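Note that this complex is displayed minus one protein chain, with the remaining chains in position.
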Amino acid sequence: MSLSMATPAFLIERNLDRCIHCQVCVRQCANEAHGYDHEEQRVYSDDMRCVNCHRCVVLCPTRALSVRQFPLEFRANANWTAEVIHNIYLQAATGGILLTGMGNDRPYPIYWDHMLINASQVTNPSIDPLREPMELKTFLGRKPEKIVIENGRLKEALPPQLELELPVMFSAMSFGSISLNAMKSLALAAEAEGTYYNTGEGGLHKDLYPLGHRTIVQVASGRFGVHPDYLAAGAAIEIKIGQGAKPGIGGHLPGEKVGREVSETRMIPEGTDALSPAPHHDIYSIEDLRQLIYSLKEATNYSKPVSVKIAAVHNVAAIASGIARAGADIIAIDGYRGGTGATPLRTRDHVGIPIEFALAAVDSRLRDEGIRNQVSLVVAGSIRHSADIVKAVALGADAVYIGSAALIALGCHMCQKCYTGKCNWGIATQDPNLTKRLNPEIGAKRAANLLKAWKHEIKEMLGGMGINALESLRGNRLMLRGIGLTDRELNILGIKAAGE
Amino acid sequence: MRVTAREEYCAGCRLCEVYCAVSHSPYPADPVKAFRKSPHPPISRVLVEEQRPVSFALQCRHCTEAICVKACITGAMYRDPVTGAVRNQEERCVGCWTCILVCPFGAIRRDEQGKKVAAKCDLCAGAVEPACVKHCPNGALVVEGKGGGLKCM
Amino acid sequence: MVGNDGWARPWELQGNHRREGSKRIPSGCAIAGMINRKGRTMSGVDAIQSIALMHDRSNGLGGGFAAYGIYPEFPEHYAFHLFFDDHKAREQTESFLNQHFNIELGGPIPTRKVVGISGAPLIWRYFAKPKLEQLRVAEMKEDDFVVNMVMFINERLDGAYVFSSGKNMGAFKGVGYPEDIGEFYRLDEYRGYIWTAHGRFPTNTPGWWGGAHPFTLLDLSVVHNGEISSYGANRRFLEMFGYRCTLQTDTEVMTYIFDLLLRRQGLPLETAVKAVAAPFWSTIARMPQAQREVLTAIRTVYSSLLVNGPFSIVLGSSQGIMALNDRVKLRPLVAATKGDLLYVASEESAIREICPKPERVWSPRGGEPVIGMLEDAMPKAVPAPPVTVCHL
Amino acid sequence: MVTIDSRGIYYRDLNRMIKQAINDGAGEVVLKNVNGQRYIGDGLRGSQRIVIEGTPGNDLAAYMDGLEILVKGNAQDGVANTMNDGTVVIYGDAGDTMGYAMRGGQVYVRGHAGCRVAIHMKEYQDKVPLMVIGGRAGDFLGEYMAGGILVVLGLGLQPGEDIVGDFCGTGMHGGVMYIRGQVADYQLGREVKLVSLDEGDYQRLHAIVQRFAGYFRLNTSRIMAEPFHKLIPYNKRPYGDLYAKA
Partner (left out) sequence: MYVIIGNSAAAVGAVEAIRRVDDRGPITLIAAEPYHTYSRPLISYYLAGKVTEEQMAYRPRDFYIQNGVKTLLGRKAEAVDTRARRVVLADGEGVAYQKLLIATGGRPFVPPVQGLDKAGVFTFTTMDDVKAMAKEATPGARAVVIGAGLIGLKAAEALIRKGLQVTVVELANRVLSAILDQEGAAIVQAHLEKQGICFLLNNTVTQVTGEERIKGVLLQDGQELACDLLVVAIGVVPNTAVATGTGIRVNRGILVDDTLCTSEADIYAAGDVSEGYDMVHGTWRVLPLLPNAYRQGEVAGLNMAGQVAKFAGGFAMNAIGLFGLPILTAGLAWPEGEGYRVLVRADEERQNYRKVVLKDDRVVGFILINQVDRAGILTSLIAAKTDVCGFEEGLLEPGFGYVHIPVELRHQRLLQGVGTGW
């Protein structure tokens, strides 16, 4: 096919009054959207290649660059949008599945934004978190039905727990989907702020073993890098069943991303595709999950909590109940806005349910069944800021996982091109030219700063509610009111409408 | 004191070169003017070496026993006894390139745009932080050893 | 429901989780089955031991058994096993039964107290035959009539649930680990030539005994392991034939599928199996023409009865048992024989627990049924014409 | 050597006893009357030997790293799940999903194996997992297989019985299978092809079969007398073209 229907998505604007032709943009664009014409001695741009990652814009020393939507339009059509048309062109040309990165970007309602948080006035006092104690410490893990004290001692020790200084963890992102430097950034930030990061299914790089106590090691369907040392190294083990950005499907890490380090960490040969099957081939039913949970507990002598991560799907409440009963100590639920390095576009945008509903349904179901205390609930899938966290905890979450927000802290500009492996910010790439753009010391600082800032904000909001310990917010849906929601939605969320 | 590159974090953007040039130009605060107003683009004293994927900036190590100082035929090259910085008095320099011949780091550049002089890092004399360090977007350049430089020979 | 803070908690009002049927409940499980093909009876102890070995496959929220040949003194009576929430429900049901059946004998099913079993409903059984005049009024065959009655009770009579309705057989089930359920029902005191057993791992706790396996309809019983992804398609197809999937469980649907195909449409078991666990089109394409046409017909006519997703089942009937996997064998199933005995179970060890030295042990392929029929079993009855189930 | 009568012992207690015995220095642990106990050998590291008399439960030798386990009987599902190293010898049959994600070590099965065996078996550096199945294997053998050596010998097949099931090698992208006998094209996944063995293959195979035969007192040359076929993936990037590239 010689005729390509492709047209640029973005327009690079260069202010020639300011451009000094220093070529920083040329050097920084892995997509080669900028070039240098040696004959003319000037830089030029190729809009076609631009993915709008802003790397050139941010680094341009003279602020000569800007990027905007390419102004080419089709005849106005609310149904056949430009995006739909372009995707058909692409599929007609390639016969391939459309890929994308990061989370669902469709304009579905964001229920977080339809919930409002309470504050104290007059009748009960608000608290000033700057002066008074404010506790965010959170323990994740199975809690026994009751404790027995004999001779002043616990008869049975508390089952293994994860201890968090704030109810936020970095969600599973594998070494392979993200760079080692991104991984290190998160690990160091987790260490600094007293929380955890998650290996995803990419194995644990040797450099990160010293931070094993801040690591949740994942066991996913590809079992990459899973071996006894790996299991022993982590603070907890997470069985990944599903992921919000691609519920029900597996993942393919293309061979070109499996370089030496990824190969060593995943324990597969260099250059091979790392194929993660859609299911675990040893789990086709809930009792198989129990079998896997206990095989992991057995292999680690019952010393670590085992988490099970699933995507938020229609019958998530029933599934969560089953997971709790299968022996999981933590259930992580990833909503349909959850991010990823690569996912089929249609799956990302059309499969799953919002985390807000999933959380409300699961928490309610587990409470109905009297087993909420047996298991900790972690939610994920586009937690964007501290207010989302406060709302999540009020709906019933013990903690949240953040992925996209953490990556944005590291510099991600949401171009959604992670799957190309050309992340200009050195995050979602294994290209050594690009990975070194993320200095993990800086990354760790930024990620830790984000957690610090959110910690302060959560405390402020808690103080406003007159609460000085996070556990008093957990499941306290009285602290939420809905706005612009139908009765049915309010019912599912288990909250009253604003004004009620 | 010297600026050291951490090559594992050098993004190869060469902003260090751009800002070094700017800060040694007549318009140290204005990159646009620095480049557009001078008859020649200012010369950077930082040199980014690159052979993908490796890249790093390299500038004068400010050796304590600086061979360039010893070898300088005019006495233009000297080590500031207070700051320890090795500097070139460009008005005394004749551009004989003996320093180029002896500097084991290859950290001295030939500036042939006007009067030939050896151009080298002066640690942005007087600045709190050299321009290259200040503008490195990734912390790949760090100021090290307030006390002295390397013994190069 | 109102909280002590004085306002309604809507999430507690949305549905009655105490009883299955308001929500679809996927579950995983352990299954076991055994038959003496000569019709010689075995004590329930074996079935209990076998399923008990697979304790970790269930989670204490359901266990049950089906036993055939246990009521030799009432071979021609329908043995109704019922759960009642209370005596009011029992009285109401009994009056309904008396209206339509001649009850030969009725009373509580004997149980014993077992640690770990609590919250049992009233559990009664009745040996009964339909009243002939009622059959005439309904213009129905006897089995259809019984099915209708059972469905009526289960759907309309509050607090009553028929969980077994076959002749000379019975289901025994409840909430608890299967070995405890067996103990509770005193199954050591029963003898049958077929036993099937089930340990349940539901993904929530209905706390309701009717939801346990086996699910039965007349003498058909199903114990099941897995989750059917095609549930919605299967169910809506069955509903066209008058089935009411009130429990919303996979087992219920599975039972109705076989009831429809075997009893009401009179298909041979092998054909029914091909509808449920259909061969792949690529496999069909390689078959000889005649066979290809048959399979093509089965797959197209009964496309909505293809059971998709992982499952293994043991189907029990008075004539024998059939164990079946989904067509790609995503659930475990092992079979073994020794003499006249055929055993099937989710794990080999469950068989070896009661038959340490089987003559043959094998693992059936996906979609390949393991069938054990009584030696003197008659070929399946002549197909009955489809009937309209009257809507009660 | 420590002997444990496992009859009626819950798996968790049995495994604790095994670990205790090994910690106490036992070089060999003999388990008598095993029936259905799960997770034996899971996550253990060392060079000890566990002899199992009976039918061990699921996930035998999962994550194991080095031990030798002999099963004097049939094994159930999930043998050598994600095993890192070590040897499992099964004198009877094995169940489904054996060797899932197995990365190293060796498994020898005298009898047949179930479905989905050696799924995602993979190799890494010096670790090249080896699995030898004496009889036949079920459907989806070597699905997603990414490395290692899988040998199916087809000993004791009934006339007309297939040595492997359908969808053999689906998604396979590494490693090699040696199959003693015929495999019809329709049984193969789209990502694999049958090729002839070369001299190197036969030498390699001979050594493997010799080890296998050694465990079960069989005659190597008689096994080697039948022709083998070699199954290899077309490439290590089976799904490289699945996606639309702009």
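Brief remarks on what is shown
We call the chains A, B, C and D, going by the order they appear; numbering starts again at 1 in every chain.
Throughout what follows, a residue touches a chain if its C-beta (ideal position, glycine included) is under 8 Å from a C-beta of that chain, and two chains touch if they have at least 3 such contacts.
The model shown is predicted, which means the values in this text are computed figures rather than measured ones.
For the chain that is not shown, the touched chains among those present are B, taking the whole complex.
Among B:Cys63, B:Ala85, B:Leu123 or B:Cys136, only B:Cys63 touches the chain left out of the display. Taking the complete complex into account, residues 4-5, 47, 49-51, 54-56, 58, 61, 63, 67, 70-71, 73-75, 92, 94-106, 108-110, 112, 116, 150-153 of chain B touch the chain not shown.
Just so it is clear, only the chains that are shown with their structure count from here on.
Put simply, the C-alpha centre of chain A and that of chain D have 37 angstrom between them.
Taking the mean of the C-alpha atoms as each chain's centre, chain A and chain B sit 43 Å apart. Residues of chain D found to touch two or more other chains are 11, 38, 58, 77, 116. Contact of a single residue of chain C with at least two other chains is seen at positions 56. Residue ranges on chain B touching chain A, taken from their complex, read 6-15, 17-19, 22, 31-32, 34-36, 41, 52-53, 135, 137-140. By the touch rule above, chain C contacts chain D in their complex via residues 53-54, 56, 280, 282-283, 286, 328-329, 332, 334, 347-350, 352-353, 361-363, 365-366. Across the interface of their complex, chain A is touched by residues 5, 7, 9-14, 17, 23-30, 56-59, 61, 201-205, 225-227, 310, 330-331 of chain C.
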